[in-house]
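The following block contains the structure, expressed as structure tokens.
Heads up, one of the protein chains got dropped from this complex, but the rest are sitting where they should.
Chain naming follows the written order as A and B, and within any one chain the residues start at number 1.
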Amino acid sequence: MPSTKEGLQRLLDFFVYGMLRASEMLGNAPLFLRTIEEEGLRKFLTTNMPRFQAPDDPAEACRQYMQAGDEGGLFDSSDSVFRGDGDSVHAEIGDKCVYRRVCTMRHDEGLPVHCIRAFALAEMLRIRLDADFDWKLERFGRPCRITLTRAKWK
Amino acid sequence: MADDPSVRLRAVLAELRRVPDILGVTIARRDGILIAHALPKSMDPKKIAAMSAAIVRTSEMAAGEMGLGRLRQWIVDTNIGKMMATGAGEEAILVTMVRNEANMGLILLSVDKAVHAISEILRSQEVTV
Partner (left out) sequence: MTDLWERIEETIDELSHLTDIKSAAVVRRDGLVVTHTLPDGVDPKIVAAMTAAIVGTSEMATIQLSQGRFVRAIVESEQGKLLSLGAGEEAFLVALVYDDANLGLVLMAMERAAKQVEEILRASAG
């Protein structure tokens, strides 16, 4: 295990970077990333957050999920804000997002930024609320703006 | 040396390339590493190797999951031609690109022959890539 927090962050950065590049090169980034997230998140929720019950309101669900993650020492979402209206969630994600460095690498290379925070929240809503939300990174920056909109499929 | 597996593989590829309407051929390891190819310069052999290996593996798993039995091959139809991939023994796959006008009967026979030859060559030797 890396012996410093910086070491661990660096490990995460390059692993995630590789994952993003590989899924693009093989031709179906949305599928691969969603599947990776779904499998990982399912395991994570079962193991680390078995008592996490998401409320019906998606924005509140996102807020509580992030908070539970904070309490577990995984995230620092103190600079993130979630708003919503039952069918959509608008969030501002601040500097402390754990993926910020990877996204900055991608952005600086001119590559599309696949917001892992956004699709992780979408998967969380799918797993916990059985609800289908499409995610969109409206703006990469400080803060990032993402929206999750209830999908039309069902 | 006639025995050298990479020479023998190139011979198989060359023979396949002589079949009318075959545009290019690639032999890849099942984990996506390129083994040999006879492709025009416009095509990137490494990318073909990686993508085809991914597709073949997923196709095999899909066929298994759906009770379709052993994979024979994967084919992509495009408006210009076809891309086909099939297993060539335990360790490799053969990827063939053909024009749409090709005589598919002849193509399939030639591919089948090549696949057997490749499988033999790889089985009898360890090929260093």
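By definition in this document, a residue touches a chain if its C-beta (ideal position, glycine included) is under 8 Å from a C-beta of that chain, and two chains touch if they have at least 3 such contacts.
Not measured: the values here are computed from a predicted model.
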Selected residue (touches chain absent from view) among B:I27, B:M97 or B:I121: B:M97
Contact set of chain A toward the excluded chain (per top definition): 25-28, 30-32, 34-35, 132, 152-154
Touching residues on chain B - with respect to the absent chain: 42-44, 47-48, 51-52, 54-55, 58-59, 61-63, 65-81, 83, 97
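FYI, only the chains that are shown with their structure count from here on.
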Distance between the centres, which are taken as Cα means, of chain B and chain A, whole angstrom: 39
Partner chain B, residues of chain A touching it in the complex: 25-27
Residues of chain B that touch chain A when the two form their complex: 47, 50-51, 54
